[in-house]
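Heads up, one of the protein chains got dropped from this complex, but the rest are sitting where they should.
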Amino acid sequence: MVQVNGWLAPKYLLWLWHGFGITLGLAATVALSATALGLVLAMMRRARWSWLRWLAASYVLVFRNSPLLVQLLFWYFGVATLLPETAMTWLNAAHTLSIGPVTLGWPSFEFVAGWFGLTCYSTAFIGEEFRAGLRGVPGGQYHAAAALGLGPFTAMRYVILPQALRIALPPLFGQYMNIVKNSSLTMAIGLAELSYASRQVDTETFKTFQAFGAATVLYIATIALIEVALAVFQHRGARMSHRS
Amino acid sequence: MKKNSLIAAVLGLLLSMSGVAHADRLDQIKSAGVLRVATFDSNPPFGFVDPKTNQIVGLDLDYAKAVAAKLGVKLEVQATNPANRIAFLTSNKVDLVFANFTITDERKKEVDFSTPYFASGTQFIAKKGVLTQPAQLNSLRIGADKGTTNEQQVRAQFPNATIVAYDDTPFAFAALRTGNVQAITQDGPKLVALLAKVPDRDKYEIPPFTISNDYEGVGVPKGEPRLLAAVNETLKGLEADGSAASIYDQWFGPKSAAPLPRLFKIGDPQKS
Partner (left out) sequence: MPLSVLLDNLPYLLLGPFPHGPLGGAALTVVLALSSAILSAFLGLIGGIALALTRGWAHVVLLATIGFFRAIPVLMLIFWTFFLLPMLLHINVPGLATVVCALALIGGAYLSHAVHAGVIAVGTGQSQAALSLGLTRGQALRYVVLPQAVRIMAPSFVNQWVSLVKDTSLAYIVGVPELSFLANQVNSRLMVYPVQIFLLVALIYLILCTALDWCAMRLLSRHAYRSTTDKTRPDLPIAPAIETI
């Protein structure tokens, strides 16, 4: 039957923990960049100039309707051949940036490629969620803001966007959960994240059940935490709108 | 009473099922008429896709075909990479593994090995002039294949090296070409064959040192002594009637793309 012959040695637990750290780091950085770019994309879809709108729509079409795996392989193995050698040497060397007491190290090329590919992919989805959120804000709000004398940017910043964000919050957090899950695909380009680590542990120790079990538990725990965060945000948002 | 007869029926069913689950693999293969093997599909000349026929061919395939012919069954090939080999065997997706499978004590705990049919050592490919001494490995980024002894050996012998593991050798080589890694590691013969097919081979070299002595054998599921004996018999027979030599000649002989002298014959004593 299923082999459950003892727990994993500390050395392998450390591998899994390192992998988990990379998964979290990747997901966090992608969430930041994809949210910012997604907002830009959503605004582009509502732009006055049709070529901007067309560009944004094509971006969404291309990046939503092709698999993330193929995109990652393209960026890591394909585009890497197109970059000049000096760029590749720079990207692969270790750089450090010291800001006061904190020293940031440049991550591996696998991480950079994984971050880039995952950001491009997630931006398409997050952009669409923001677009739906913006559409959900009643037209009257725009008119009211204009009547109060607010310019288009101030209106966007203080009136429209907060409401759009509140509408888009649940699907947005859903996309963050997807980012965490999709980070597992970067194992194909050699990034030592959690799924990769669990596979490595399994190959060396043959304790399939323990290795994959530990990784699964960590993923589910992360997703559950994001769900809790969403519930907290929504609760606080509802309380604040009640107060005002 | 109904409950007792129900329990008896369930127990009987379970017992009969467990009996079926432990039937001898060799008998199962013969009754099904099919031998399922796992071979490489991107590792010339051990297992690769022939672009003219779109079939997988290679040295490992020739040995697999010989075993199938000896058992009198058809051969069914499952393409694999180093990471999936053992998984396919232990989860009963294939009956045998012919994929340049290095024999190690760790692996012997999970699978059985036939008598070795190939010998090699772990070597490296790097851009010309980058790697001349083994000690340099500690300061390099090295590409390896997931689940291979090469990866484990480099990690054990050169703990300061940065190892990036890919699903298969061509990926590692692509990373070498773009500069993501400075050297890649695999069995010497595989590297020789790989380099022979690369269009820009003048930029690369294989430094003339090896960090291990390895033997490759056929992977057999644990606890199948009759199947193991059949495989061993076939391999020894191939050596005896000269077929092993001609198989080697076809892929590594003087007229092939990557000539290498044959230093190991099936049945030779193993250096430790």
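The chains carry the letters A and B, assigned in the order they are written, with residues numbered from 1 in each.
In the analysis below, a contact is a pair of C-beta atoms (placed from the backbone, for glycine too) under 8 Å apart; a residue touches a chain by one contact, two chains touch by 3 or more.
What you see is a predicted model, and the numbers here were worked out from it, not measured in a lab.
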{"item": "Shown chains that the omitted chain touches within the full complex", "value": "A, B"}
{"item": "Which of B:Leu26, B:Ala64, B:Ala87 or B:Ile266 contacts the chain that the document leaves out", "value": "B:Ala87"}
{"item": "Contact residue for the chain not shown (choose from B:Lys128, B:Lys197, B:Arg226 or B:Lys265)", "value": "B:Lys197"}
{"item": "Among A:Thr35, A:Gln71, A:Ser108 or A:Thr123, residue touching the chain not depicted", "value": "A:Gln71"}
{"item": "Absent-chain interface as seen on subunit A, which is shown", "value": "1-2, 61-62, 64-71, 73-74, 77-79, 81-82, 128-129, 132, 171, 174-175, 177-178, 180-182, 184-185, 187-188, 195, 198-199, 208-209, 212, 215-216, 219-220, 223-224"}
{"item": "Missing-partner contacts on subunit B, residue numbers", "value": "17-18, 20-21, 41-42, 48-49, 51, 53-55, 78-81, 84, 87-88, 91-93, 167-171, 173-174, 197-200"}
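What we mean here is this: only the chains that are shown with their structure count from here on.
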{"item": "Subunit A and subunit B, separation of their C-alpha mean positions in angstrom", "value": "38"}
{"item": "Subunit A-touching residues of subunit B, taken from the complex the two chains share", "value": "83, 86, 90, 106, 109-110, 141, 143, 146-147, 152, 164-167, 171, 174-175, 177-180"}
{"item": "Contacting residues of subunit A [partner subunit B, same complex]", "value": "77, 80-81, 83, 85, 88-89, 92, 108-110, 188, 190, 192, 196, 199-200, 203-204, 206"}
